[in-house]
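Moving on to chain A:
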Amino acid sequence: MIIAILSGFILAAIVPFFSPYLKKNASLIFPLLPLLLFGYFASFFPRIKNGDPVSMFYDWVPSFGVDLSFRLDGLSLLFVLMITGIGVLVFFYTFSYMKGHEYIDRFYAFLCMFMASMLGLVLSDNIITLFIFWELTSISSFFLIGFNNEEPASRKSALLALSITGLGGFFLLAGMILLGTVGGSYSIQELLSSSEAIKSNSLYGGIIFFLFIGAFTKSAQFPFHFWLPGAMKAPTPVSTYLHSATMVKAGIYLLARFSPVLGDTFWWNSTLVTVGAITMLYAAIHALFRLDLKGILAYSTISALGILVFLIGLGTDEALLAAGVFILVHALYKATLFLVAGIIDHETGTRDVTVLSGLGKVMLPVALAGILAALSNAGAPPFFGFVGKDLIYEATMQYGEWAVVLTGAAIVTNICLLFAGLLAGVKPFIGALPEKFGKVHLPSPLMWVPPLILASLGLVFGLFPSLIEQSLIQPLFSSISKSGTEIHLKLWHGFNLIFGLSMTTLILGTLLFWKLKPSKNLFQKAFRFEFLSPERLVGHFARGFSGFARIWTGFFQNGYLRNYVITILGFLTVLLAYRLYNGIGFQIKAEMFENVTLYEIIVLLIMAVSIVFTVFSTSRLVAVASLGVIGYSICLIFLFYSAPDLAMTQFSIDTLTVILFVLVIYNLPKYNTFSSTPIRIRDGILSVFFGLLIAVLTLEVLNEPLNRETSEFYAQNAYTLAKGKNVVNVILVDFRGFDTLGEISVLAIAALGVFSLLKLRLKSIEKE
Partner candidate 1 sequence: MNNPYIVLPIIFQLFTAILLMFFWLNVNAQRLISGIFSLISLGISIWLFSEIWQNGILISQAGGWQAPFGITFVADVFSATMVLLTSIAGFAVAIFSAGSIRNARLKFGYFPILHFLLMGLNGAFLTGDIFNLYVWFEIIIIASFVLITLGGEKSQIEGAIKYVTLNLLASAIFLTAIAILYGLVGSLNMADLSIQIAEVENRGLVNVTAILFLIGFGIKSAIFPLYFWLPASYHTPPPAISAIFAGLLTKVGVYALLRIFTLIFIPDEFLSNLLIGLAALTILSGGLGALLQVNMRKMFSYLIICHIGFLIAGLGMYTELALVGALFYLIHDIIVKTNLFLVAGLIFKLKGTLNIEKLGGFYRQFPKFSLLMAIPLFSLVGIPPLSGFWAKLYLIQAGYLSGQYVLIGFILLGSFITLWVIAKLWAEVFWKPDVSIPKKIGVKYFYEIKPLKRWAMVLPVILLGITSLYIGFFAEHIIVLSKHISADLMNPQNYIDAVLGAKPLTP
Partner candidate 2 sequence: MIKTRFLSNLLLSFIWVAITGAFSAENFIFGFMLSFILLWIISVNRSENKYFTRGPKIIYFIFFFLYELVKANIEVAYDVITPKHYMKPGIVKIPLTAKTDLEITLLANLISLTPGTLSLDVSDDRKVLYVHAMYVQDREQFILGIKNGFEKKLLEIIR
């Protein structure tokens, strides 16, 4: 199975190497992959039907409990078949749709990659692995949405989609790790057994919150839905495949998958129902005012996704069953409608519904597919959509005191969706054929056969629900519901309330289609409220965030070195002061005053005066000379306190530094006082305070006894073992010879640096 899952990646990975060969007809090998996979997964039907899920396990990163463990059960099977099945059709469709495109191979590679990611997502039993595939779907989606990358709008939409789903992805990651941490395992099967413990954990709220954000962003729930209409910039096969049939359902899959683990709690249900309801209504109403075919379909997709979330949120057996069935229903008709829209776009060059009409005359099979899909969408008997709609109403009707409200919401949504379906699937084909479409003709069968197959399936499953009832829907239901109930799919329930509701929906929807003619005017009126839309709000937020970034960065990285220094030192000072204040007793020992002699006082006095003189001197040369005095004074201190080697070195180095300064000084700027007095006072206070801190610290350290073990060792062994009597030199060349090696390396590098700084002048032709 792992090969099946990863085959898409493998194929995608080898594409770049055979790129030249795959541009033409040879690209027909791509559709073979989903075909093979479809066959492969379909072969599991009997096992799944018998309630015997298929499991695989491959080790990957056992340290973190991440493995390639896959599990094919009812839920995954439905998704797998959708992914590969619709995949086959979309891949074939693509061949014709993208024919002659320069980068068709690349396009297929991304599609394969996406397909593999999606398969991995729905088959993973390990939640981290699931997350990995989840992210890969986002990335492949990014590349696919941005496929027409030379158009700014495509790039923008791809970025937007990636931002939203990526953001959701990070939430999901947080949620998954939290879930794994709380549940003690990253395996879904194992988590199932600790479901109750997880639900009672105080972090449960966090888990579902993160999970929801992940699911909502991916499945375009309000208020994260707005990336999806933008994603319609992608070529139609992508819209069909990713943004209606499969990827956007990943969030639904996730909710369904975790429903047995995390579901059936107040927060789970109420959040999902609320968000689902808002989304389905909001998007459904929005769909009314779209003019662009794909725009209509995008909003109706969002709305359908809302319905699914809503149903999973209801959480009852009926609702879960309805959700399961509706996933399939929606996939079939929505994919069809997208493919149809794609054909229309491809052949007429427009997707504007106000313009499109009468195309049925020139492309009958396409019209047939569109109409069949629209009818399934409408929930007209005997289509599969009718079965689905019934189940939805059944679910809402049984939801106690909220039944009326929920059912009402469902009806309104369905009416609007029905309208949208008719607008997209029927409107372009009926009425008179405008003159400009005179030359429009039926495309290659590779394009119109796939939608027709899908649309027909909507009819077939409606007529013969038993085809899939036990083989597909029952296992699906069992894997998302804990109850273990037997389910029955029926087209005909009799004339009951639910049938009445369905009919009402159908009639009102058709009436609406009859009366409401989409127009630019209406479109513009509807858009008056756009400023309140989440998209705008996110836009404001993004601008605000970017402004914040600008302020923050401008504040810290302001270009002024002195500000950097003062920030660093200020920070250090505060920390030091805090820790000193909290941890140190202050005492001065009497012996620190002892043994002070006049010559020392004078040397130190000269040094102190020179320091001040250096700081306040107005001439750089005087400052340098005065720096020399400081150095020489230090030298005398070294000498007084038994460090002849140091004194020698300090003398020499100090003089060399002075010489260096003197040699370069007329190439150095004259001394300038740039800072204002208040700044100087501020700096002065900080400096003095810092100096004080260091002094206090020094004092404190001097009060501690010093362990002299090491120096004792040197004293004992310098001559006997290291054959030297000047212990300092012995340390330098022997005990700590590596320091000296480093030291001369520093000097060597510095010399090379000085050499290059002074000598290297890049000619204008050899800069980079």
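To be clear about the criterion, a residue touches a chain if its C-beta (ideal position, glycine included) is under 8 Å from a C-beta of that chain, and two chains touch if they have at least 3 such contacts; residues count from 1.
Criterion applied: all candidates are chains of the complex that A comes from, given by their letters.
Since this is a predicted model, take the numbers as computed values, not measurements.
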Touch assignment for chain A within the complex, options 1 or 2: 1
Mind listing the chain A positions that touch candidate 1 in their complex? 16, 19, 59-64, 66, 106, 128, 131-132, 135-136, 139, 142, 146, 149-150, 152, 155, 158-159, 162-163, 166-167, 170-171, 173-174, 177-178, 180-181, 203, 206, 545-546, 548-550, 552-553, 556-557, 559, 561, 564-565, 567-569, 571-572, 575-576, 579-580, 582-585, 694, 697-698, 700-702, 704, 706-711, 713-714, 734-739, 741-743, 745-746, 748-750, 752-753, 755-757, 759-768
